[in-house]
Every structure is written in C-alpha cells, then in structure tokens.
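I have a structure I would like to understand better, so I am pasting it below and will then ask my questions one at a time.
Removed from the display is one protein chain of the complex; every other protein chain stays in position.
Every chain is named by a letter (A and B) in the order it is written, and numbering of its residues begins at 1.
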Amino acid sequence: MVDAAGVVNLLFGGLVIGSLYALVSVGLTLLYGAASMSNLAQGEFVMVGGYLAYWLFTAMKVSPLLSLVLVAVAVAGLGAVLYLGIFNRVYARELSTAETQSTTLLLTFAIIMILSNLVALIFTPDYKSYAVLTNVVEFGGVKAMVSRLASPMVAIPVTIVFWLILKKTWFGRGIRCVIEDRDAARVVGVNVTRVYLACFMIGLSMAAVTGVLFSMIFPMTPYFGIEYTMASFVAIILGTVGSVPGALVGGLIIGLAESTLVFYLAPALKIAIIYTILIVVLLVKPSGIFAR
Amino acid sequence: MWYNLWLERVNAKGGIYVKEYGQRLPVSLIIYNDRGETDTSARMFERLITVDNVSCLWGSYGTFQSFALEPIVNKYKVPCIASNAAPIVLDDPNEYERIYKEKDYFRDKDGHPWYEWEYMLWNEMSYYHQQESLYKDLLKAGVKRVAIAEIETLFGVENRREFTHFVDKYGGMEIVTHKTYPFDIRDFGPIIQDAQSKNVDAFIQYSYPSDAWICTQQMIERGYNPKLFYNALGSAYQEAYTRFGNNNEGICSHGAGFAAKAKLSKGPYGTGADLLKLYKDRYGEVPDFVDGAIAFGTMELLEQAIERAGTLDRQAIYQELLKAKDNPIPTIIGPVGWDRGPWNEKRQGTILQHQNVANTEPGYDIEIVGSANGSVANLPGLVEVDLTTADLIYPKPPWK
Partner (left out) sequence: MSYVRYVAIVIAFALSASASFLVDPYTLGLLISIVTYVTLVASWNIISGYVGYLFLGAAAFYGLGAYVVPLTSTFVNWYLAIPLAGVICFVVAFVIGIPFLRIRGPYFIIATYAFAALISNVVLYLEHQITGTIGRYITIQGPQEIYFAALLVAFLAVIVASSIKDTKFGLGLLSIKGNEDAAAASGVDTTLYKLFAFGVTALFMGMAGAAVIPRLGYIDNTIAFAAGISFNTLVMGVLGGAGSILGGVASAIILSLLFEIFFSSADPFAYLVALGCLLFVAIFFMPGGLGQLFSRFSVRRSQPKMITPDLGTARTTDLSRETQQQSHVNG
C-alpha cells in the first residue's frame, strides 16, 4: 500500500471531499460565529442544493455548472426569508446568548424534519443520481473525472474569494466586527441586522452550492444531510468558530482524515472514527487551532 | 412500481378468480410504510393479520427484517412470501448440501420438518445457487485470481460466505484479497488500487446499487478494467444506464431469472420480453431486473396460489403453496416450488451481463450468462436447467 500513485489518488480523494466540507463549514462558521445560529440543519441545505441541481438537470436540462449559480441565488433568497421572517424575531426577543442559541438550535432541528421529509415526499427516498462531465483527466499521477475535479476547483476559490471580501471590503469588516463582539459592533455603528441577514444568505447558499457539487459525483438520498452537519461542526471547531480560513483548513483536514486515516485503519469503522474525532475535538480544544 | 404494474394488470382482468365465490374478486393491496424500522414492521404485520384480516402477506424489504417477522407469521399461521430478502434460514452451506445429499428436510430445533410450522416462504433461492452460478462461470472462463469487496450488511456477508464455500471446497481459483466496506462509503480508491496491485482476473463486489455505481465510476476514472467485473446489485437498473451508458458493456450482476429472452420466464401476464416491454411502455424506464422482478413474481405466485386454492382461507392457500413442488407455479422469474426447505428450489441461480449495449435498446441488452442449481456439489433432487441466453464475454472490453 506504499504505492506512490495510490497515495496520490487517495490524497486527491481526500481533497475532493475536504473541499466540500470546507465550503459548507465556511457557511456554518459564518452562521454560528457571526449570527449565533447553531444550524443543525446545515447539512439539509446541502442536500436541498443537491436535489435542486438534480432536478434542474434531469427535468430542465440545466447544466450543473449553471445550477451552481441558480441554486446559490435561490437558497440565498430562502435564507433571507428565514432570517427576516423567523430568526430575526427570535433575536428581537433579547434573550441571553445561550438561550438564543438553544431556541435557534431547536428551530433548526425542526427544519431538518421538514426539509428531509419534504424532499423524500417529492423525490422518494430512493437513491437519485445523474452523470455529467464524465471525461477523465490525468495529472500528476491522479486520474479524475472532471465532475470530481469541480469540487476543489469551485469550493476552494469561492472560500478564498469570500475570505478576501471579509478582509478587504467595508462590508466584510462589518461582519468581522460582529464576529468579534456583537454589542461592541453595534455601538461602533455596524448595522448588525444587515450583517445577520448577509450571514444567513451567504451561509446557507454556501451549503447549497456544496450540495450541487456533491450531486455531480455521488448518488443522494434525502437523509444524507446529517453527515455534512456533523462534519462541518467538527471543522469549524477545529478551525475556531468564526474564522473563515479556519473553516477551510478544518474542512480539508476532516476530508483528508476521512479518506486516508479511515482507510488505513478500518473502513468499516468510518463513522466511529470520524465521530470520535469530533468528540475528542469538542473535549480537547474547543477554541480551535486558529484561536487568538 | 413493479407491484403497481401487477395491481393494474390483475384488476384489469377483474381480479383474481376465486372458485368459492364463483367470480373474480378485485384485489387491493394494503401497504404500510415501516420506514425500514423493524419494530414498526413487526407491528404492522400484526395489524395486517389481526385487524385487516389479510389472506396472505408479502414480506418486508430487507433480509434482517424478515428474520424478525418470521415468528409473527408462524404464530398466526399466515402464509407469507418473503420476496425481497434472501433465505438465510440456513446459514451454513455445508448443512444445505447435507440436506440434499441425505434427502433430509430443513427442521427446527425439535426436529419438526419445516412444512409443519414454517409459514414464511422465500421466493428467492438460496444464495448458495446464486454464487454457484458465479463460481461456475469464473471456473469456465479460467479465472484464477479473485478480489472481493463486500458491503457490510447481511446481504454482503451471506453472498460472500457462499462464494467462499465454493472456492474453499471445490477449488480452481484463489481469493487473493477481500475487503469489507461500510454501506455509506464514498471512496473506493484504496479498494480498487488494492485489486489492481494484486493483479486479479475478477473483481467481485457484493454491493447495493449506490455503492456499485460509485465503485464503477471510480473504476472508470482510474481506468481500472479487470477481466471480469461483477457487482451484485446495481448494474441492472435504469440508473446504471443513465450514468454509464455504453460503459455498462460486459458488467455482470446478480440475476433473478428475469430477462428478455429468459427461457423459463413466463407467468400469467406473459414472458420476460412481454413484461419488459410492458414496464418500459408504462414507466418509460428500464425496470430493476432483480428485486423488482422478484416482487412481480411474488405477486404472480400469490395470485395463482389463491386461484388454485379456490378460496381465501389462509390454510388452504398455504397447502397449495406446499403442493407447488409437484406442480410449480410459473412466474416471470421462473417456476416456483418448495421442497426440502422454505426456499424456492426451482429457481436457478443466474448471472446477468450487459452485452452489445451500444446497439441494443436498454434492458434488452441484458443476457443471462450463467446458471446453476446444484451441479457443482452434485446435489440430488435439484433440477438444473441451463437458462443462459448468451455466453459470458470474457475478458471485459475496455472502458470507453
């Protein structure tokens, strides 16, 4: 098993999955870090994004690459509705941070029930998949279908671009202020409501875009969301909540761990291993590797 | 969808003819969704039996669930056909062989033969024969080195166990590597690589559809083309055509005796070819050749059992089922009858293969390339019929 080509392919596989995790985690770190939204349903939005792409492709012949944009916009809209219609009202109740978190957490739990069963209702619980961009390219010993290549090639630049936006723009600075200290940000004049709205829209649409990328490669069922929720929570904690580069790195680490570590240890124990990592991370380093 | 098709067909005739009533009675299916939860499944069965008063039952999807439901069915003495589950009443292939060689019966722990107490009858034959046909084909093709990838469920375990039994006991080839994987696997890289490095002739994947598709895709990606690629479930589905198109050429899979040209595939609604056409016209896609076809076959068999019994009485239906061994019930997956045990011993184990995909209409390209029912171990009492419709293409052509 010390074959160079094999290792490279394994690493690439980890990169593919890791970039998916990275993207959804950046969305979550934004939601949780900036908007105090512990979104248990993050994975469900991934799933919804995936099914939207599936439907657009099979029913309307829309290319998944175009779907990336369409789904991002659609789910951003959904995020706006969710925020303005519901979560904003919860925030307006002026509860303690902990209580806000738990109320929103339970609401997202209800969202899991609604979304997964809604998709099961519309699409049936059977596996759905489609095939696109199946030509294989080769580079550096790695052979991959273009559809798999799309994951890192889309997810990573998007997160980097977003990070740059956070750092360089006035808009991004507002978000960063809120992540640091919400009340102080308000005092300094940041429109916290608008920041929250942006976080909802961006955070959820990132999850959905992850789903589109996922659907190009893997078959889906309406219940696969929970694994992405779990993975993204581990990733954001590893990378420090609120840190975008942290989420990116965290996601990549989890993806690589799943791909390499799991296979060399015991593939049948994949869930046990990943979730043990999650629990250990929660216990040992709750402030994350990028903590200040 | 297959059972909906049957429901439409049977009610189009006016229903099932029941002599006792002197007319055809329309059929309604009472379906409960157990969401895959065994506990719920058990309760629903009890409800069907005691509240809805059904005449007979069609078993839940899933091997392990059938295990849990068996006691209920036997307690109430309601004939139940476990259709989409493998008969693992016998998990020991050696014991299976012994029963036939000694002309014994499958018995419970007190020695009572199964036909006195077992009301859950399996429509599928034992996986023993399924793997026997695979083994025979591999032997004939001259395969020497085999890689096995097994999904970690009862289905995977049992199939692999039967196959390994043949290799260990009757020789002719070597299993050089054997990997198990969890059923939510995403990356087959290491497994494929392992098989590649060990230079195997045949890559056998005991799979469910989803992992079969992922594995196939990754094999194409890596350009790994073993001389024989078999995935248990997954290849004979519409999704396989959608995803892989002409790349399906040469891929083998589990069969159930149903195919366009299958010899014994004939039931009250027509032959395999008739049903294939019917299904495609109705739903616009290729049917599932295994579980779906078996489901339809189960419906046909129950329908005919009721007709033969002439009444809706549960015991009478059960007795007709027992008599089927001398007068097998024809279905699109072949004739059905039970003798030495509650498994269908008229069924041949079959292997399917996609052939000439590029020039054939989807569904019609699937041929039966292997068939077996007891010849390897020379089991008396079993009738082996050669159901093959074409020879195995070996080695498998390269990916496109």
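Please note the rule applied: a contact is a pair of C-beta atoms (placed from the backbone, for glycine too) under 8 Å apart; a residue touches a chain by one contact, two chains touch by 3 or more.
All values derive from a computational prediction rather than experimental measurement.
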Point to revise | Omitted-chain contact residue, chosen from B:M44, B:V167 or B:I366 | key: B:M44
Check your understanding: Among A:Y51, A:F200 or A:F233, which one is in touch with the chain left out?
Key -> A:F233
Point to revise | Among A:S38, A:T159, A:S243 or A:S259, residue touching the chain not depicted | key: A:S38
Check your understanding: Looking at the whole complex, which of A:I111, A:A131, A:I179 or A:M216 touches the chain that is not displayed?
Key -> A:I111
Practice item. With the missing chain put back, which residues of subunit A would touch it? List them for me. Key: 38, 40, 86, 89-90, 95-96, 98-99, 101-103, 105-107, 109-114, 117-118, 120-121, 226, 229-230, 233, 237, 266, 268-272, 275-276, 278-279, 282-283, 286
Exercise for review: For the chain that got dropped from the picture, name the residues of subunit B it touches.
Suggested key: 31-40, 42-44, 46-47, 50-51, 64, 67-68, 70-71, 91, 152-154, 157, 180, 182
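Definition applied: only the chains that are shown with their structure count from here on.
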Practice item. Give, as an integer number of Å, the spacing between the C-alpha centres of subunit B and subunit A. Key: 40
Check your understanding: What does subunit A use to touch subunit B in their complex?
Key -> 1, 3, 5-6, 9-10, 13, 17, 127, 129-131, 134, 136, 143-145, 148, 217-219, 227, 258-259, 263, 267-271
Point to revise | Contacting residues of subunit B [partner subunit A, same complex] | key: 152, 179-182, 184-187, 189-190, 193-194, 197, 209-210, 213-214, 217, 220-223, 239, 242-244
